[in-house]
Structure formats: C-alpha cells, structure tokens
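For this depiction, one protein chain was excluded, whereas all remaining protein chains were kept in their positions.
And then chain A:
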C-alpha cells in the first residue's frame, strides 16, 4: 500500500507538490543552495524536481506491456523495438514557403546595396551622353526615373550583379554608343532598325539591350520589352486561338496584360499626352476619339479583356504622325521565339512560335514585313546559356556576321541537317546583326575602378591588375571578368 501515494505524487507536477504540501523529503532538504550559484528557477522549485525517467523503458508488470492502440485495440505482449538506440528525430522544419514564393525569391532583382561604398563623381546617363563618343569607356549612373522605367519593363535581370553596388551604373562601351547612334538616326529618318545582338556567353548582350532600352526611355520612346523570350513560348501563360485568322493565330491575354501594365507604368507620362485617333467599337468600354492612350491602357484590368485593348493600343501607336513617338520593341532570348513552341493547337499539333500573335507582331517587324510608321527599333538579343539549339537562327545570324566581317567563312546549310526552319530563315533574312565582343583594356580599367571605388575589389587598380583580370576573364569578356574578380566566392 505504500506505493500508492508515491505513484499518485508522480502524477502531480513537482512544483505544485512542493508548494501545496510543503513536504520536502528528508534527502532533498539537505541539498545545499550554493550548488547553483546562478539560476533562474527558484531553489524550492528546483528541489522538487525529480530527474526524469527514460520514457522508453518498459515496465516489469504484464499490464504495462499491453499497449492500447489508437482505435482501442489492445495489443498484448512485447512490442519489438527496432532501432532503439536511434535518437528520436525532432527536426524543426520551418514554415514551408508559399506557392510562388521560391520563384519570387529566385527572380527578385536587388538594385542597391547599402554596404557598398557610394561612388562619387559619376555622371548620370543622359540621351546626349549616350551619343557622345568621348563617353566610351566611362561608367555612368542610371537616373532614378530611368531605373523605375527599366524596372517596370523588367530590363534588369536577376543574374546581373546589380545587388552588389550602391547605385545601378553601367559602362558605356563602344557598341553602346554605336547602337544609340544607330537607333537615333534610324528613328530620325522614320525607319525601323531591325537588329539582333549576338555574341559569346556572358559578353554583355542583355546589358547592351538594357542600354538600348535606356536610350529609348531617355528619348521618350514607347518601349515594349519581353524580358524572357521563353515565357512566350514555353506554355506558361494561357493562350487562345484568335477567331477568323488563317493560319490560326493565338493570343496570349495574360502576357498582353503584363505588357500593357509595364507600358503604362514605364510610359505613363507619354501615354497621357497621346490622344486616340480612331474609335474602338470592338471594346466593351467606350473610348471617344480624343481620349488619352493612358485611359485606354488603364482599361485593361483583367486578362480576359486585355487582348482587345492591347490591339487597340497597338493600332493607336501605329498611327502615323499625330505626335506618336518612335517605338522600341525588344526581346531577350531570341532562340526561344524562333522555334516550335510548347503550345498545342486544338488538333494537338505543335504550334509554331510565329503563330503566336505576340511573337508574330515582333517577327513581322524584325523580318521587315511591317514597318513602324513613326520609326523606331526592333531589337532582339540572343542568349547563350538558356538557349535551345536553333540551327536556322544560328545559320542566319552566322551568315550576317560573316557578311559584316565578324567571321572569315560564311556558314553553309548542312544538306542533310535536321531542325532547319524556313520560317525562321525568312524572318532573319534581312536582319542587322551586332556581334558584341570583348571590351578593350581602357573600358575594363574604368569598370574595375568602379568596382574598387565601391569597395568590392580590394586591390589597387593599375595596369597590371587590369590586364591580369582582362586575360583571366577570357580576354575582356565582361561576365568572365566579373566572375574572376567579384564573384570569386560564388564560383
């Protein structure tokens, strides 16, 4: 009978036992208080504590061996314990990221780093500055309004290392000035510049495209920019056949809405000034002639209604004269829109990328079948790391490069080669190619001085260091130079 009170006491919390009964066992009463010089628990409380018994030891009685399952089933006998020497896993898994959160983290673009030193004495990029040949090999800071515009059209890429510096700045290369000049001249004549930017991996094709977009924004052009060509063709946005088109074309409403949103964010001030010329009876909402284009663009709130509005905005921008500015239409990742898409027609046939209305818009201008009435530029940048094999595009771009003197031999079409696409060849027949190549040492030096002034390159930037990094970085391949001097912890 003596065991019963003891057992009952076990069930009560030790602290309450000692407080309520104030009966401290003889043995525990002798425990010196000095044993714990510093403790947050009271000594009385501590004295009441019993060392916890191990939970896993089965009792000796047969009753304790019998186990009652969750459904009331009594399981008698000994339970086999497998892996009893293993520690109980108690991994604290945090909250799983919400859907889309991981991608958002992966795709986020940081444009500033408070830990980097501010670089003083940098000029701000201006429309005039882009045309000035004496600015070649100079770092320029992007003005804040331009940064907002570029951000709106997603011209900044997560792979570019903007997040290391205090303020987004770019190096003006020989090619950037040339391109800006070309754009301004062509648009001035009211013509369309059709250009493909090609070049080696990491050479700075997307950055040159960003500078072209900057040039467009600084000259108050309208800009449509597709930041990733693959997003149009890899079946990640919804699509629908456009009725009464032959061959059937497919609209991408969600993407159209996205382009419209980017447009009204980046070009709001220009759109607010432009007035509609044509009535748009096909739209649900009524827009009297003379309402601003911003109003028209703002009408697109949902993907369902976006496509007609997108068309309306396009048709308004295609009006000749009437104060319409030149347009820049650019795509990064050309190879993705020059192949069969991942979409399927209702007959389950693969849709050619050129049958997607948005892509078709771009390709028509690039091929020269359509012309921008108020001038402008259609620029596509190729990508090297994320690019499907595209023999036709490679062939045509290679041919143009050879014609322009970038290569010695003109590539020939393999007679039995597979994967050639006539539509692609036709589209790229008359295109102009700008092959981006390595930077010169003076350009490299200016960039490295910027790195050092930002506190990211911990050496004196003299000719020796510059030529060392220039050589290690693939003879002036900017991305490689960045890898060997800034991103050494990552690679």
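The rule is simple: contacts are C-beta pairs under 8 Å (C-beta built on N, C-alpha and C of every residue); 3 or more make two chains touch, one makes a residue touch a chain; residues count from 1.
Methods note: contacts and distances are computed from a predicted model.
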Record-based protein name (UniProt) of the chain missing from this complex, from "37S ribosomal protein S24, mitochondrial", "Replication factor C subunit 3", "non-specific serine/threonine protein kinase" or "ATPase family gene 2 protein homolog B"
"37S ribosomal protein S24, mitochondrial"
In the complete assembly, which of A:209, A:222, A:294 or A:457 touches the absent chain?
A:457
Against the hidden chain, chain A presents residues 117, 415-416, 449, 451-453, 455-464, 467
